Each structure stands twice: as C-alpha cells, then as structure tokens.
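Left out: one protein chain. Kept in place: all the others.
Labels run A, B and C following the written order; every chain starts at residue 1.
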Amino acid sequence: MKNTSLIGKLISHREWLLAGIIALMLVGVGSTAPFFISPGNLAEVFDDTAILIMLACAQMLVILTRCIDLSVASNIAFTGMCVALINVAYPDTPALVTLIMSIGIGGVLGAFNGILVWLVGIPSIVVTLGTMSIYRGFVFLLSGGEWVNAHEMTPQFLALPRATFLDLTVLSWIAIAVTIIMLVFTRFTKTGLSIFAVGGNPKAAVYSGLNVGKYQFITFCISGAVAGMCGYLWVSRYAVAYVEVAVAFELQVVAACVIGGISIAGGIGTIWGAALGAIFLGLINNALPVIGISPFWQLAISGLVIVLAVIINSRSEKRGGRRILREAHR
Amino acid sequence: ADPVRVGLVVKSLGNGFFEAARDGAMEAAKEIGNAEVIYTGPTSTTAEGQIESINALMSQRVDAIAVSANDPDALAPILKRAMDRGIKVISWDSGVADDARIVHLNPSSNALIGAMCIKLAADVAGDGGGDIAILSATPTSTNQNIWIDEMKKVLPDYSQLKLVDTVYGDDLADKSYRETVALLKKHPDLKVIVAPTSVGIVAAAQAVEDQGKVGKVFVTGLGLPSELAGHVDAGSVKSFAIWNPIDLGYSAMMIAYQLTQDDEHMMIKAGRMGTISFDKDGNGAMSDPFIYDASNVHKFADIF
Amino acid sequence: MTKDLPDDLNNGLRRKLMRWETLLMFFVAIAFFTNTQISPYFLDPWSLSDATFNFTEKAIIALPMALLIIARDIDLSVASTIALASVAMGFANTMGAGPIELAVIGMAVGTIAGFINGWIITKFDIPAIVVTIGTMSLYRGIAYIVLGDDVYRSYPSDFAFFGQGYVWGVLSFEFVLFLVLAVGFGILLHKTTFGRRVYAIGNNPTAALFSGINVKRHRLFLFTLVGLFAGLAAVLLTSRIGSTRPSIATGWELEVITMVVLGGVNILGGAGSIFGVFIAVFLMGLVTFGMGLMNVPGIVMSIFTGLLLILVIGTPIIWRRIWAARKMHSNSRN
C-alpha cells in the first residue's frame, strides 16, 4: 500500500521521473563510453543543448496559454541573418550590442505573431504556420540567398558564445540564466501566474479581469525575443548564416516541451519539465553516435521516446475518478 | 530570333559554389549573345524542390535545362518528360540517370577527384599517417557518393591511412558541424577529415577550431578559396582542392546551348574551355582540380 | 405560441459557407487574372496539366485531413507515413511485387500507420498533435533504418502509370483521381450521417458521446482514413518520381495542413467544407504556378503562401468584427 503510493507520488512528479531516466541514460552510456560522462564532455553536451533549453522554456510559456509558436526556427534564421549582415556592414559593433539587437529583432517578430493572435484573433497555429514561411522567406530576400560565412564575421562576433567561464561556455551560462529568470518569472510574478491562469481556463481568466489575448501576446513576445537571441547565438556558434538555418527545429522544441510534460491543452507545465525535456533530447542526439548506434536510428529513437513519454505522462495525469465510496479513501 | 533560354537548375540557392557557376553561365550567355540563363533551384537540397523548379521551366518552354541533381533517380521521370517536350537536358556537377539527360558534364574526372582527396589527406597526415574520416553532403548526393567510392578504391595504396568513418552533414552547416564534433569525440586519434563538399569543409574546419584541435586534426577536401581563406590562416585547413566553378557553369551553359543548335553530342565546343569530349554513356569531364594552400588562397579568395 | 418555427432549413448554414467560398473564389480570380497578365505561357493546357503534379498528391491527403481537423484532431505524421509506405513499396519491389501489389502494399502500410496513430490517441486519450509529432519522427526514422543512405529504384514500368500516366488528353490519372475523390469526400462530409457525426464530434465531443455516437471509433476511423490516403499519396509520388529515399516528401505535413486551413476549415474543429478545401488547393496551385513562371524561388513563394494564409483567415474575422460593431452601433442608436 505504502509502496504504490510512493510510486504514485514519483510518477505524479514527472520531472523526477524524467530526471531519473536522464540519470539512467548517463549511467548506461557512461558504462560503454566512459569519456562521455566526464565533466568536460557533459559540459559540451550541455553547450550543445543550451539553445534547445532556452527555446523550450520560452515555448512552454506559449503552450501554457493554449497557443503554439511554430515560427521560432524561422525567427532564428531571420534574426541570425540580420545580425550577421549587420556584423558584416558594421564590424565594430560590440558583441553585447549585437546580442541586445538580436533580442529586439526577435521580439518584434514575436510581437507580430502576438498581435495577430491577440488583436486579429487568428488561431496561433495558423498565424505561426504563416509567419514560419514568411520569416524564412524574408531571410532569402534579406540575403539574396547568399551565405554569410565565418571569414566574413568578426572575431568578437564569433567569440561571445565560445568564451568560457568556470569551465562552461558563455552560451551555457546564458541558458542557465534564462532558465532561472523563467523560473522566477513563472513562480513569483503576477504575469507568470496569469499565464498559467489564462491557459488553464480562459473563460475564468476573463471573469477575473485577465486579458487572455494580452497574455498570449506577452508569451509570443518572450518566445520571439528568446528565439532572436538564439538566432545570434546559433549563427555565431556555427559561424555561418544562411536561409536554411535551424530548419524544422521548431518540432524539436515542441517535442522537448511534450517530453517535459507540458500539456498541449494549456495551463499545465513547469520550467523544470521543459528544461529536462530539452536536455533529454540533447542527450539522445549526443549519445547515440558515441555508443555506436547508426545515425539513421536517431530519428526513430527520438520519435519512439516522444510517443512513450506522452503515454507515460497521460497515465500519470489520469486521476481515476472522484472516489465517492468511503473505503476507497482508506 | 528569340534568344535561346537555358534553365540552370542548381542543388540549392545561396551556395557560393553555385553562385560562382551562375556567373560563369552568365558569361557564356553574354559571349553567345542570343542566349539567356534562368538560374533557379530550391533553397534546401531536396529532389522535390528541384522537380518543382523543372516543372516551372517546362511551363515556360525553355530550350534547354542544365541540372546539378540532388537525386539522380527522383529527377529522372520529370527530365524524361522535359525531353519528350523537346527540351535539351544535360546534367553537370552532380548527374542524373543516363537516360534522363543527353550528356553529363563532370567537373573533372571522378577518379582524379577521389585520388586527389586522398592524396591531400596523405600529405597533411605526414609520414606517420593516421585515422581519416569522410564528411559528405546528403547520403543521396550522386557526385559525393561516386567520389567516396573512388577514394575507397585508391585507399589501399596508402597503407598509412585508415578510413574509420563516413558521416553525412546534408550540406547544412550546423548539421555538418555537429557531425564533425561527434567524429572528433568518437575517434580521439583522428588525423584528417576529408570533406568533398564546400559546405561541409567550412563547417568541419570551424568545428576543429572550436574544439581546440588545430594542429592535431586537419581538414581537407573540396572547397572555395573565398570561404576557406580564414581557415587556412587559422591552420585547421592546410590545403584543399577545387576546380573553377565559374568555368564549370560556363561550360555547362555552352554545352546546353550547343545542343540546341545541333545534334552533335560526342564532341561539343565549349567556348574558351575548348572542345569537351563525351563517352558513349554521355559522360565528359571538364578539367583537373587545382590545389590551394596558404601560398595562393588569398589571391583566389577574391574571385570565387 | 405553438406556431411552427420558420422553415429556413440550411439557409443560415449555407450562407455562412458561401461567404467563405466566395472570398476564396475572389482570390482565385485575382490569381488567375494576374497569371494571364504576367506570362504568355500560362494558358497552355500542357503547362496547366504539368502544374497540377506539384499539388495533387498533397491535395489528396488534404481531403481526409479536412475531415480529421473538423473532428478536432490533426495528423502531423502524414509526410512520414508517405516515406514509410514508399520504403515498404521499394522493399516489396525488390521482392518482385507487381504494380498493383505495390499500390496495395503502399496503401496498406499507410493505413496501418494511420491506425496506430489513432489507436494510441484514442486508447490513451492524448492530444493528436502530440502523438503525431512523435510518430512523425518514428515513421520517418523507421524509413531511415530500413533504407539508410540507400535508394530503391527501378520500379516496374507499368507502375509509372499511377503518377505519370494520362487518362484522357492532358488529364493525368492523379488529377482525375483527385477530382473524383473530392466529389466523394464532399458527399461523405455534407450528405451522410458519418459527415454529420464528424461535425458533431468536432463541435462538442462530450455531447456527441452522450448522444450515442461512438466517438473513439469515429476518430480511430478518421486517423486510419488519413493514413490510407497518405499511403495512396505515397503510391502516386513514388510512381511519379520513380524512386524512394527516406527523405521523400519532407515537410509536406505543413503544406497539407495549410491547404486545409486555407480552405476555411477551422483549425480548432467543428467547421469547414470540402468545397472550400477544393478551391484552396487551386488557389495555392495557381499562386505557386504563376510565381514559378516568373522563376520566383520557392522560398519567396512561401512568403506569399504564408501571407495568403494569414490574409484569408484574418480578413473574414476582421470583417465580421467591423460588421458586428456597426450593427451594434446602429442598434444602440435605435
């Protein structure tokens, strides 16, 4: 009896379950390829996953409000191209200014999505399906289809995400900072709480004086700003900007949220969940080649994991009836 | 008379290599006078995207199509249909099935390219030799696959080199980068990465630099001087090879034009490139690849 | 008190539908006119016929997808299902299957893939979007496992008929098949009990259940149907390009959904018509064909399809709002 309730508690706390699976995976991979779990390598894996973590956290906010942002990958490509071109035109721009600009540009793209959802009232999946094509098309118009290559970028433009501090890259630190800010934001601000509320029950939110559309708008702005920042980080990390940057990455971001237990129906989810979901995917991507599994298996494995994760989540979410009968309580 | 219109279909738009080829084709068109180049292709390296581009060219009733194929088989039916409609079809750079084009223009002899890549790898690995790995484009890329086969053929001659892995970066910079990083992790003793793709070689060089492996791991293969000059300076790339993509585009355009003029397809005059001969399967080669290193890369970096 | 309620059966509904389709028709007319202006090649029967190949397979999936979306579900795995079915056909081909057998195998594999989607979704009661994001990777992943960097080709020459054959003059087999299926789906959705139940489920699944509709079975059937049609599309596409790679049809799921949504199907379920989807298919076809004639790169075309999507969905919403505001205004003055 005690046992089942313990398991019940564990499973109800999806994050712990997910963290456990991640730990198991690390042990498993580490036993075949010990170097994989060396601190240095783990830091690299984290560095490789940092962008996904940030995007998943931001996407979670959007999903909490019953929306979805499919335009993040295109936003990355667009903002990345913008800052790369700016860097080519004005090589003296300090990296920090570039970072701030990227947040701004991405935020504007996000705000455009948000306006269409809020003020025009088009379903978010339609809006972002549209802007996903539009933003990526603009990358082509902006660049004339040409690539911006490493040798055209200035060293300081390239240095920011690579610089290390306490054995972690600045990119990793940015991801950690974003995650912490998001945690505080969701737990301890009125806006954060309101985002959960408008997604959990939009009608009740209106009755409580919360403007559902406005909060959806805010989450799109956040998602856009984070995507914009990731645009710069991506372009600078891989030292190239071109039209197809991060193509189809939005699906990985949504998948990370799904694995992290964020309910697509809105209102349910935690930053921990989103971050762990992203780390989980990042780990799979990095570990498979290491343990000698053909890259051709990678896609099927992550697909299978997503399906299994949502099945497990759905089981733990089921709240077997209200239990009117007395004995059942004891 | 109406100008002769030739559709130049490339693997993907925005790729520096193909932009240079386009410039060559334009040059040829200008030289011919009464000809026009329609430069088109998808933004990602997919066969479906190329099919749509070819469909659009057919609708405009162009006179000839010159294609660098993302997939030799998937493009075959549509190209056959184009030929049925009286359009002259050639492939260049990366070929299609034999019966779906009149001739195919290889940038160089495939055997030579394969041999050259391995030779560059052997040079950079030094006498001690070591492990080498190949970073290719998409698994379906015709020319890549042929070159890799050719490399494997000559490898036995270089007993000091050991091919440990072949990975695919899909001609996407970020994917190539990740694949390179994974290679470096998986094979700590890796000495050389051979990337016979202009996208892959840049990404690989960047990854080697970021992983702090400059001097230990070298990248070589096929690439553009303009994109690799920085990496040659950084030391991750010692030398690499490429033929002149401008010449390649120029030749493709010339050949396509000639085919619209007469039926000769064994010996085709290609302007300043001279006469190019094609075998009974319609395969021909343009010229030998040229090797670039610190001594000459900056000179050519301004050209392509 | 007991006087009969006015007999305006259907009128309200039809009026609502008409408004949407009129708007689409208007856009189609604009696109058509523009195309005649920009290119002398546009009004050529063979050109038009060639152009239909670019969208027919997607349009065929859009038909059952419309039903699925009306019933409040969605299937993002259709493109991957195509890959899986195509790989299965390629494999069967190496075992010596004939053209008809290949087609049957393709459709069967599609059907199974659709059934698995539907089974997981209805059995565990998980949102469709989540499950099909997973199976989207899974199905294509299986295709990669089977085929890796290899290719299946040399399909029998008779097999080419499905994707390359012509029924009559410029009318290709694919296109005629699409026309027939569109009529069939129009009848299915708008005239049959099944169609009515699809609407009921899409508008309120709980009340549909309480009304004696076996909601799970209907949903399962719809997913299976979408799978079957993805399989059919795989047959056509494989036949058309005569080869199979695991990357076949990448990104199609979003194009199919764009067609459906553009056709006025409410992405949140409950509303839409096959006729709307039918027109939307042609609208997208015309727009992309016209731009193709001008050699506009595909990526730039996608800007236009994106804008078109937002514009076509957004215009009636804004229009309705202005209309309501004006009515409100005139009311309050009375």
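Details
One rule holds for everything that comes next: a contact is a pair of C-beta atoms (placed from the backbone, for glycine too) under 8 Å apart; a residue touches a chain by one contact, two chains touch by 3 or more.
The working rule: contacts and distances are computed from a predicted model.
Chosen from "NADH-quinone oxidoreductase subunit K", "Acyl-CoA dehydrogenase", "HypC/HybG/HupF family hydrogenase formation chaperone" or "D-ribose transporter ATP-binding protein", the protein name that UniProt gives for the omitted chain reads "D-ribose transporter ATP-binding protein". Although it is left out of the displayed model, the omitted chain contacts the following shown chains in the full complex: A, C. Residue C:Ala208 is the one among C:Leu181, C:Ala208 or C:Met284 that touches the chain not shown. From the options A:Val206, A:Ala248, A:Ile293 or A:Leu308, the residue with contact to the unseen chain in the full assembly is A:Val206. The chain omitted from view is touched by exactly one of A:Ser31, A:Thr164, A:Thr189 or A:Ser294, namely A:Thr189. By the touch rule set out above, subunit A reaches the unshown chain at residues 184, 187-190, 193-194, 196-197, 200-201, 203-211, 267-268, 319-326, 328. Taking the complete complex into account, residues 1-2, 4-13, 191-194, 196-197, 199-200, 203-204, 206-214, 270, 324, 327-328, 331-332 of subunit C touch the chain not shown.
What we mean here is this: only the chains that are shown with their structure count from here on.
Common neighbours of subunit A and subunit C under the contact definition above: B.
Subunit C has its Cα centroid 29 Å from the Cα centroid of subunit A. Centroids built from CA atoms put subunit C at 37 Å from subunit B. Residue positions of subunit B touching 2 or more other chains: 13, 43, 168.
Among all residues of subunit C, those that touch two or more other chains are 148-149, 297, 299. Touching subunit B in their complex are the following residues of subunit C: 39, 41-42, 44, 46-47, 50-51, 53-54, 148-151, 153, 160, 163-164, 240-243, 245, 247-250, 288-289, 292-293, 295, 297-299.
By the touch criterion given at the top, residues 13, 38-43, 46-49, 51-53, 55-61, 71, 73-78, 81, 85, 138-140, 168 of subunit B touch subunit C in their complex.
Note for the complex: subunit C touches subunit A at residues 120, 124-127, 129-131, 133-142, 144-145, 148-149, 246, 251, 254, 257-258, 261, 266-268, 297, 299-303, 305-307, 309-310, 313-314, 317-318, 321.
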